[in-house]
Structure formats: structure tokens, C-alpha cells
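Below are the C-alpha cells for one structure; questions will follow.
In this view, the complex is presented without one of its protein chains, the others remaining in place.
After this line comes chain A, so read on.
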Amino acid sequence: MEVSVGDVVMPGDTVKDITTITKKETIILGPGLRREADTVYAYKAGVLRKTEPAVYYVDSYQKRYVPNRGEHVVGIVTQKSSDIFKVDIGASEQASLSYLAFEGATKKNRPDIQVGDLVFAKLLVASKDMEPELVCVDSHGKEKKLGILSSDGMLFTCSLSLIRKILNRNSPLFNMLARSQAFEVAAGMNGRVWVKARTIQETIAIATAILAAEYAPLSGIKKLCSDIEKTLLLTQSGNVE
């Protein structure tokens, strides 16, 4: 079946717009689309989207993470060996993280990381046939926001589409929440979210807000945030009594 931008596509559908374009411009096929000879096929179920100038992709609901180069992920350190950490990022294979890939780390000055700790890292290598590799520094050797996450917070998992939704620049969720709450959050593209707020109640409230955002339309997020705020007040007042 031929489909165009904005339609729900199923695997095997051919994309109409792309095949008819004759102009000499570069077309980028994102996740969920594949070219075979002159036709472009969708290989995932979801909604076909386009961003300007000519980037096409399928927006699908998915929970299994497939690593992509340059994405930020939240990983769990599962193994310490002589010069690398093994990190579980939810992909088919565990990623490796060199202990030199931290800010200010030298051969003598190793970062203090235990098995079971969380790291927020960037994917340096992600290819089909190779082990993914993580780094916790940018190209200037600075840490910025990457690095080890404190074990005071809370970790939970959600769908990959929700992560894309909340990390979207147009999403008002975090701005709205930040008006009334103080919190730290690290959302990895692998569907893991780490949250830390002042109290346990507040942390749970932020987590609830993030998870509930999956079922709220963009216009409903403002109401959602005020609901969360009021529920939190109600819970806290209940505890005091």
C-alpha cells in the first residue's frame, strides 16, 4: 500500500512522496525506512513523519533499545575489569566504558565507580557488528552533564517513544514541573530515566508526571502538572496528619 506523510504505516508499505521526487536534493531516511532499488519501504509499524528539509522516519512505539551513535543513555555498571567497565544499556550487547573516559581521569587517578552504579554516558561507537562504546566526556575532555549518577535518586524504565516525547524541545513537561518542583533528571534514549528530588514523595511525584505524560496530549500537560502538584500537597498533608 502506498502511504504519505502523517499516515499510519505497516511494515511493507511503500512511501509515495519519496518515490515521486525528481529534484536533486538529499533525502535522509530515518529509523523504520529502507530503500530497495527505487522504492522506499517501511519496516516498522508507526506514524510516518517528515522534518524539513527532507528527513523521513517512522515514529513507532517500542521498548527495546537499539544503540545509535551520539545518543545519551543511562547505563548500569555490571562488571569492572582491568581497564574498562562493562555497562548494561538495555541493548542486545553490553557496552564498554573506558575508565579513562571520565573528566580528569588518569592511569593513577581512577574514577570511583562500583558495580551497580549508574552512569549517564554518550555512545561513541554504535554499529551493527561491534560492541557499543561509551564515553563520559565530550571532545574537549569536559564532563558537562555526563558522568556517574548519585545513588540517592530513583531509576525507572519507560517506552522509547515517551523518552522522545519528553526530550522534544517543544515539550513543556519539564518547564512546567520546574516551576513548582526542584529536581534533577537524566533521561537516556534507552528508556531509562533517573530522577532525584528533595524528598521521596517529590521524587515519586516527578516520576508519576513523566510516566503519565505518555497518556496526555501536549495541551493536557499543563493540567497534568497542576494535578501532580496538588496530589503531592495532598499526600504531604496526609503524612503530617
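As a working rule, a residue touches a chain if its C-beta (ideal position, glycine included) is under 8 Å from a C-beta of that chain, and two chains touch if they have at least 3 such contacts; residues count from 1.
To be clear about the criterion, contacts and distances are computed from a predicted model.
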Next on the checklist: I notice the complex is incomplete. Of the names "Eukaryotic translation initiation factor 3 subunit K", "Peripheral myelin protein 22", "Exosome complex component RRP45" or "ELMO domain-containing protein 2", which is the UniProt protein name for the chain that's not shown?
Outcome noted: "Exosome complex component RRP45"
Checklist outcome for this item: The listed residue (A:Asp59, A:Glu103, A:Asp117 or A:Glu184) that touches the chain absent from the view is A:Asp117
Checklist outcome for this item: Touching the hidden chain, out of A:Val8, A:Ile28, A:Ala182 or A:Ile200, is A:Ile200
Checklist entry - Which residue among A:Asp59, A:Asp88, A:Glu103 or A:Glu184 touches the omitted chain? => result A:Asp88
Checklist outcome for this item: Contacting the left-out chain: of A:Val8, A:Ala182 or A:Leu233, that is A:Leu233
Checklist entry - Which chain A residues touch the hidden chain? => result 61, 76, 78, 88, 90, 114-118, 149-156, 194, 200-201, 203-205, 207-208, 211-212, 215-217, 219-220, 223, 227-228, 230-238
